[in-house]
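Only one protein chain is missing from this complex, and each of the others stays in its spot.
Entry: chain A
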């Protein structure tokens, strides 16, 4: 009695959902407090046996879960209880809670199968609808399998309300339980001929999704769908059918020819923008070979672009970018609108316009477009500004600077980018500056000029994002110092006190570059002296005109400036800076005495002369670009275990790897720096004996972890005779093939494109090949597609008794089939063929199975897959 009395009290005084919502708006407790109170109440109420109290509690819980993110998984069992109520309003609450909170792992899911079945069989169509709704959301493999018969029955329901929902559910059932296709497919297909637009819409929706997953499996339905495409005037339906044909045409190009005309017809006829847009998208994405259709579509795009509606503008640009790769003219025609969109308020529109502009860049207009974009970058917000810079950088560097003819211009552009206030693409600019230096010999003078301008700009030093650019500029000034107008000033700039703002790794580059300049100056000075003495032709006399300017005083001055600048740095904490500094100071120490003592330095026996000559040799070797595939060319030596688990590697190498992380180099720089360092070592080893300690450690390590070492005789880097064709980076640079001059070049071009060093094949960006076909990508859905294919077989067999052969996998059997079809054709009606005379290849392969349908739908040519 006591329990029932609380039940009465609960029922009478229970807060309804409405009370809860009202309370929520009036509460003063704070949201989370109120929610936890309400939850407490719900937890109590939901345990009551009375279903209406329970369902109200559940209803409130669903509300809190939907709008306030409250967890309701704990109430799963209660939801099952509520669903079993005979009353509609309880059921509705229960099903809603289930669809909202159940997922595949919900354990009580098993308990609802029977209830759902019962409701699917209910005489009350609204209860059926609830159960279908639920199945469409939470259907699992088991549920789908157990309820397939009910769904099948409902597919044939006389009530459109139920039928269309059953069709909506079928998709979920198919996905979870592909065998259901065998049962339901025929009924589903029959509905394609339904006169009820709702039913048609639902069933087309199903095929749309199926076609998205595997276009091939829906191909046989093309005639029915074609009929819908031609006859239907319902835009919802048409949009879906268009989507299906977009998919089908991508696997069966002949279909495109057939559907292009009706699609154009819709485009001309309709006023609904959504339908026009779908037509446009279908044409540009799947029918891009059909000239007339594309023309019409582009005309529609243009209409979109000039509209004030930002949606249409965005979609127009979107469609243009789809069409751009194949029909660039479409973009060029609308260039004005695209450029205008760059200053649109909407960031989406701006981005889309930017992508489009970049897609039409070629060698003739690159400077114009870049100019426009740089202007926009200057006045844009930081995000868009960097998008612009990035787009320009990547478009121009594509395929080893394919579209760049005038490198002087491009290098200046890179310099300009560094000065755009929001620029954050320092690393990419750094990379390109160095890359151009290595690849394009003719661009080096300009590079040095631009670098100089960057180095002397005091504003850049303070900008963190631009440091990489400065690093590149410093490296270039050192590496290509022979093009430098005034090496003395370069050294001053490289060692200016404000370089203290730079991170140590970049500072080290600065110092090393100053070192290179010094060596160059000394060398120039000596060779000038020499040539004045011996009057022999020197290779250096052609290299630079400025070298004649060196006098004994200027050299002395230069050495002093460097020494002055570096001495304070010899005590820095950063090892890299310190080491570089010490190197230079050590060198200066070696030469200083000689310099001071002897006015006449031409004597080749002096220390300073020898050291300088030696360092000159060290720096003289040119750095070349490294092929992206260089590593691939290295054969894997026999006995190298690559597959073995290297999990313990970290433990072994941990101590060695750690310090590496702390020195952060950008790739390029570290590449060249480390290379130089090797030379330094070689130099060092020529004078002193190799450090024994290190080699003994190495030997020990080798002993301990021998398995990670290559066989020792091949391992020796000095043995040139090794059979491995292991190309060194610079060897690769030797087998470069100069970029052939572009034959398309305009005769009026004032400048010839300089030679760009390109390494054979490997240099192109190594994009992995695009996934080729949809068929490959939908492997996961194979079971479903196979089910559909076999279902179609069954269906067609039904239509035609004489067929005994089967066609399980369309792709591979195509050939075989077409031959079969040809045989068959002889005995089949030939009048068909006469009807279409415009030489379609496919007319030969007219499939007999489709004849009746095909003629009904104005002779659709249907692929050989059809039986």
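Assume contacts are C-beta pairs under 8 Å (C-beta built on N, C-alpha and C of every residue); 3 or more make two chains touch, one makes a residue touch a chain; residues count from 1.
Just so we're on the same page, contacts and distances are computed from a predicted model.
**Q** Between "AP complex subunit sigma", "Mitochondrial import inner membrane translocase subunit", "SKP1 component dimerisation domain-containing protein" or "BRF2 factor", choose the name on the UniProt record of the chain that's been left out.
**A** Record says "AP complex subunit sigma".
**Q** For the chain left off this view, which of A:149, A:197 or A:503 is in contact with it?
**A** Among A:149, A:197 or A:503, only A:197 touches the chain that is not shown.
**Q** Quick one: say which of A:45, A:150, A:175 or A:616 touches the chain that got left out.
**A** A:175
**Q** Using the touch definition up top, pick the residue from A:103, A:371 or A:633 that touches the left-out chain.
**A** Residue touching the absent chain, from the options given: A:103.
**Q** Which of these touches the unseen chain: A:236, A:376, A:452 or A:550?
**A** A:236
**Q** Would you mind spotting which of A:41, A:142, A:209 or A:402 touches the chain that isn't drawn?
**A** A:209
**Q** Which positions on chain A touch the chain that was left off?
**A** Counting over the whole complex, chain A touches the hidden chain at residues 4-5, 7-8, 11-12, 17-18, 21-22, 25, 50, 52, 59, 63, 65-69, 71, 73, 87-89, 92, 96, 100, 103-105, 124, 126, 132-133, 136-137, 161, 164-165, 168-169, 171-172, 175, 197-198, 201-202, 205, 209, 212-213, 234, 236, 239, 243, 273-274, 277-278, 281, 310-311, 313-315, 345-349, 780.
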